[in-house]
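One protein chain is absent from this view; the other protein chains keep their places.
Presenting subunit A:
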Amino acid sequence: MTTQAKNLERFVGGEYPHGFVTELATDSLPPGLSESVIRQISAKKNEPEFMLQWRLQAYRHWLTLDVPTWSKVHYPPINYDDIIYYSAPKSASSGPQSLDDVAPEILQTYEKLGIPLHERAQLAGVAVDAVFDSVSVATTFKEKLADVGVIFCSFSEAVQKHPELVQQYLGSVVPFTDNFYAALNAAVFSDGSFCYVPKGTRCPMELSTYFRINSLNTGQFERTLIIVEDNSYVSYLEGCTAPMRDEHQLHAAVVELIALNNAEIKYATVQNWYPGDKEGKGGIYNFVTKRGLCQGNYSKISWTQVETGSAITWKYPSVILKGDNSIGEFYSVALTNNYQQADTGTKMTHIGKNTTSTIISKGISAGHGSNAYRGLVSVGQNASNAKNYSQCDSLLLGAHCSAHTFPYIEVRHPSAKIEHEATTSKISDEQLFYCLQRGITAENAVSMIINGFCKDIFRKLPMEFAVEAQALMEVSLEGCTG
């Protein structure tokens, strides 16, 4: 046996020689990534063997990859050995002890967004159990869901209770070979959400990670898997509308959606991670891989996103239209202010027959913000009668911001009908003048015009989220006019 093979044997078959007894005493692993770290993560979570093997494969693949550089975002290189890859849910003692410890700007924002008092504490990362007990709220919802057969739980729980579903679908839409961050996520993800809707079920309520309290404090590598069986429907909300107090720098999540025959998934995100300060210091790097697979005929997946936070947003929620007559939709509002950067868009891959996709993307740049739409519409050789309509509009506020559009269109079938249009402009002086003339202040006028600009997207959000999203736009744009 060669040395190399011996090493391999030691890693794959053998126990980690140093053990992890001491590590158990603390809640997090030392920084850096190695096979032993992954084994420890897997062991801590008491995962079945297939999960460990999958993580290790992903890790070995990740080692062969280079950091992608093609996007329009700029940031100092990340040292992946400085990151702590596992840290158990933050203990009550690490966060602020009461609302008095929370930064006053964040509290002001909550006020403006109209967030109920008890939720404010929770969002700010104050140890919630000490403040009020929300667990009972979450439990009621879980019971109601269980009645109709919907499984909605944390990823760790799903691995324990429904390993067969996890094994069948994990990585089937976003394999770990997909990209650098997807591979990293597959190797080290700590938790996330899992949702399974059985055949012929219409999920009785909007599902949201918000209700699943335990996921609020999960780390930077989360993984969401949603499976909707034949003739079923689910609407899923991710994120929350208030800024999260989070000191993590890198956030590399993966979301996989699978829709079988005649199933429909609506996935909405309102993302408002910490965007960094006015000089562009700090803030979250949000590098997310989101993809849905319309596997069944007549299936439908719809992504709606409102992206106002993060120092860098880099994500392309995509749909693979594999089933005949399947539908993919992407509605997005991305706002960048100060030194925020966003490179976002979608991929619509038409494979089945008579597939339809719609892309509406609205980008708003203010301050020194940079906003790019990057999208791909591809029509395969057998995708007869594919239809796509894309529209990406950009609005520029201020002389130092920038807006870019990179739409890729690849058509390999002569019956395809593809339309793409994009416009970029600023708020016209006439529009502003009209409002001012009628006694509307400049700030209100801008906010009104922007809300009109984004109306098509907000309409796709559930009602209460739409209202909050509008308020969020106003907050995010504060100080960029006049």
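Quick note on the criterion: a residue touches a chain if its C-beta (ideal position, glycine included) is under 8 Å from a C-beta of that chain, and two chains touch if they have at least 3 such contacts; residues count from 1.
As a convention for this text, contacts and distances are computed from a predicted model.
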| item | value |
| --- | --- |
| Chain not displayed: protein name in its UniProt record ("Fe-S cluster assembly protein SufD", "Energy-coupling factor transport system ATP-binding protein", "ABC transporter permease" or "PadR family transcriptional regulator") | "Fe-S cluster assembly protein SufD" |
| Touching the absent chain when the full complex is considered, from A:Arg202, A:Lys281, A:His400 or A:Arg459 | A:His400 |
| Of A:Cys153, A:Ile351 or A:Ala416, the residue in touch with the unshown chain | A:Ala416 |
| Chain not shown, touching residues in subunit A | 70, 381, 394, 396-426 |
